[in-house]
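Okay, here's the structure, questions in a sec.
Only one protein chain is missing; all other protein chains are in place.
Chain IDs A and B follow the sequence of writing; residue 1 opens each chain.
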Amino acid sequence: MSEAFTYVGKSLPRLDGREKVTGAAHYTADLVLPRMLHGWLLRSPYPHARIKRIDSSKAEAFPGVMAVLHHDNVLERVYPPETRPAEQTRFSFSAFDVTNPPPGTLGHSGKYQAVREQVLFPNEVTHVGDVVAAVAAETAEAAEQALALIEVEYEELPAVFDSEEALTDRVLVNTWLKTNVVRVVEVKVGPVEEMLSQAAMTVSGRFRTQKQKQCQLERTCALADVDTAGKITLHAPTQMPHAVRRILADVFRLPMSKVRVVTPNIGGAFGKNIGMSAEPYTVALALAARRPVQVVYQRDEDFIGSESRHPVIMDITLAFAADGTLLCIKANSLLDAGGYATQSGEVTQVHGGYLIRLYKSKSIHYQGTAVLTNTPVSGGYRGYGAPQALFALEQLIDIAAAKLGMDAMELRRKIALKVGDIDPPTRRPVVCSGLEECMDRGAASIGWAQKRGKGRQGRRRRGIGMVIEVSISGTGGLAGFQEKGTAIVKLTEDGSVNITCGATDLGTGVKTAIAQICAELLQVPPDKIDVSFGDTDASPFDIGSHGNRTLFVPGLAVREAALELCKKLTDYAAKMLECDPAKVVLKDGRLHVGSDRSLSISEVVNHGHFNNLEFIAVGVAPVANAAGFGAQFAEVEVDTETGEVQVLRVVSAHDVGRAINPMIVAGQIEGGVFHGLAQALAEEMVVDRQTGQPLNPNFMDYKFLTAADVPNFEAILVQPVDPNGPFGVKGVAQNSTSMAPAAIANAVADAIGAHIHELPITPERVLAALRAAKS
Amino acid sequence: MSATTIDSRFTYRRARSLDEAIALLQEHEGARVIAGGQSLMPMVNMRLVTPAMLVDIGRIQELDYVRVSNNALEIGALTRHLTLEQSPVVRQHCPMLSAAAGYIGHVHIRNRGTIGGSLSHADPAAELPLTALALNATIRTRGPRGVRDIPAHAFFLGVFTTALQPGELVEQVRFPMRTPNHRWSFLEQVRRHGDFPLVAVATILELNGAKIGNAVIALGAVAATPVRAKRAEASLSGQEPTVDGFRSAAQLAAGEVEPSDIIHASAAYRREMVEVYTRRALETAG
Partner (left out) sequence: MSQRIRLRVNGVEHQAEVPDHLLLVDFLRDELGLTGAKTGCGYGICGSCTVILNDQVIKSCITLAAQADGAEVRTVEGIATQSELHPVQAALIEKGGYQCGYCTPGVVMTATALLEKNPNPSEAEIRAGLAGNLCRCTGYTRIVQAVQDAAVVMRD
């Protein structure tokens, strides 16, 4: 890379540094509005029940209580007569609901209908913790006390907690739906049966993964206000403000222009905030009370009242020719959606994509099914079905390599997606891949050649494992997905810049990287660039932050806008300097003609503003995508007496296209490994199989690991510079999370000589695998 | 969470002495003592307990002491875990106590938590009750009927249950001083740094020349209270310390407890870990 950039590629400190390290930054629960009320939610203690009767009269009479809402009264309390529906609007808490993928999506069977079964206050609850009622009061104590005064008579209904049992529909999770199945995705390509019968060697396995919780430190919360004209302002740490705005406008029967969603600083999201959680209740309470209402979940509510990672059962067969050519990927995945469908359909699709995209196969048969159970709702969590998929797929690849007598990396090199191959989700050739370099550098760092297969002796055994992946950069150009990224860039009279975009910064620092992109193009230093994300009043529609998109797509939008502004500046400067626009060069914040004449951006903009010209550009991201590859290597030590696994190193090499800010990207990669390591070894949301009770909705019994439990994580950045992304960027945010469970599982297998098919890899499972391997 | 909440507010009184605290406990139904609050306040915040009053004894400085007296190490009830961990006096005369305290939670907890609080709370998995049992500590209590001394083996009665009568508080804990022929170890298995252990083992081997005189093998987290593995101890008494002897003792120890299934480990696994950790603890001590 010989380009000399001023700002791109530099590890500049983030622009929000001071406010974050001094505690000045405000998050939603830090905000206080005048006359603000506190909202608390009443939750079902039963996994499945009909509400026969609610009597909230005592709660409503409790001093300080200003609103109580539930199934029987929500329509009168929240809607004025002119907009009041006859029944509660059915909607989905998933923000993706606004995209409602049309036919033609990956594996669409022609019958997909988005499931919109949720209402604000149901009279049939489908999981422990499902919301039954809401209270807004002057103090949190009053709200909490008033909750206990709401009398609810439940009729318990049969419940099902096991996804395979739920698939039979013998017990319905939600009797308003006719089946527990919410989505079936099927992809069949090539002569599957023929390839299976021709195969020289097959490997098969059943794999199971657990329910995992995002555990962002900021507990779920929202703050809603209704102004005197009836306009709602919702402050919430959502990832998808424009989408949420649309759903709320629909539910509350308001014009979208009368609903504003603003995102304060977000205390971590990791996909949880793609789904709505507190938002609709907070708005409902604000409408009923006609005062601002703030809802902050307790930590146990956060566990069970916001979405978590799908448990998945996978049955996979890989069929090979003798030389290692992959003849067939046959995969059947059952995803546990929990009590409501929300975005399970999307996760089922994306999960399947991870199974079938990475390796070239002569035939593919993927069937993915999302099924409801009476457990806390599953939704978006960093990786979005990839960690589960790779946990299974990459272990089978290791097993296949061993059977073929090939090194595990050698097999991957042979069959992985490469430049020139048709990339299934975009149906176009891959144009840029850094996968080889990721593997080379990662393998060298971990000591692949020296250590692989060499540590399998003694009481403490060591092993190394690897995994590779390919992921998307946003959803542009993917068959059937809708991508929408727009940004406004404005120049001001002093030459500083305002950017507004409807995506959100989840805390990743993407706003700084976006500023760097704009800085490079407009030749204005990043600290003169203000980036405003996530205010629906200020920004044009953007689908929001998810799917590795927030630098790639908004970056493209900002690029388009900045390029347009560059042209406006050079054209106008040419007018002012009376020369040919082709002779004007923008450099170092000035517009130069030759070596002797120049104007500052400020002079040009100032002049223009008083001559009827604005320097505002609306940039629309072109439809584009880029395949982001990665290779991750883990080294573990296994205590064969206790089964405990200690992770010694994780090296995660990523083809990031170009690192706009290497420090920010490395931080994303390192932080992503942590989630995957936790999924591999430590974390599980346990739901009692008899009662449906979540048993560990807290940080005591849910093992959120500490700094003393993990090693340093090492990121390697590979930068082949993709032609699609802004300055060559590819999306990366989820990818290190996606790979870590498989990397650790393969490392454990290298250490103990046996693969473990269930997550988390607990000490007991390790001991069981060791004993099975012995006998 | 949700429908079982009642009024979570409580009144607060500060006691300047144990006697004052005892009087307040007697006078007010639903009153509880708070010292460091590191066990109590989480329960209050999670609405697992709803005291009517908290009597704060955390300022009674006279009860925060470590001293050698009457050939014993005397520790005031309000001595913080951090002091136990870092005090040169404790390290010298009762090193197991210092080591055990270092396992408790993390630094924020150790700054505030007290030995009196930990023993009174009697969490079956807690480190200090196990240490008190292993070292044969004496717990001095003060209550409405005066002062009494309770040996550790008679103090811990069940899960979160001690011999403390209503209104009775821990005043001091006395530990025997370590002698040069004592070898000791303290090991615990945790899922995560700072957690309560899944199994904890405290051992003391008293050597008489080449042979073991008395042996103590105390197990924590695997029963309703910390327990001594008496048959395992007896198997070592009078024997030379050998790898085989330790292995047999460990197997015996595992047979002396019946740990239950918990969310993170099955009963069978926990019993197996009793054996593994007992053996490792004995090997460390021996």
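Quick note on the criterion: contacts are C-beta pairs under 8 Å (C-beta built on N, C-alpha and C of every residue); 3 or more make two chains touch, one makes a residue touch a chain.
Here the structure is a predicted model, which is why all the values come from computation and not from measurement.
From the options A:149, A:356 or A:673, the residue with contact to the unseen chain in the full assembly is A:673. Among A:130, A:144 or A:218, the one in contact with the hidden chain is A:218.
Within the set A:298, A:516, A:693 or A:762, the residue that contacts the chain not displayed is A:298.
Seen across the whole complex, the unshown chain contacts chain A at 11, 13-14, 16-27, 29-30, 214-219, 265-268, 270, 298-299, 506-509, 663-664, 666-668, 670-675, 698-700, 704, 706-710, 712-713. In the full complex, chain B makes contact with the omitted chain through residues 8-12, 14, 34, 37-38, 41-42, 45-46, 54, 56, 58, 82, 105-109, 111-112, 193-194.
Note that in this section only the chains that are shown with their structure count from here on.
Note: centroid distance chain A to chain B, computed from Cα atoms, is 44 Å.
Chain A meets chain B in the complex at residues 41-43, 45, 141, 144-145, 147-148, 150, 152, 298, 300-301, 641-642, 644, 682, 686, 695-696, 698, 701, 703-706, 708-709, 762-764, 767.
Considering their complex, residues 1-9, 46, 106, 189, 191-195, 263-266, 269, 272-273, 276 of chain B touch chain A.
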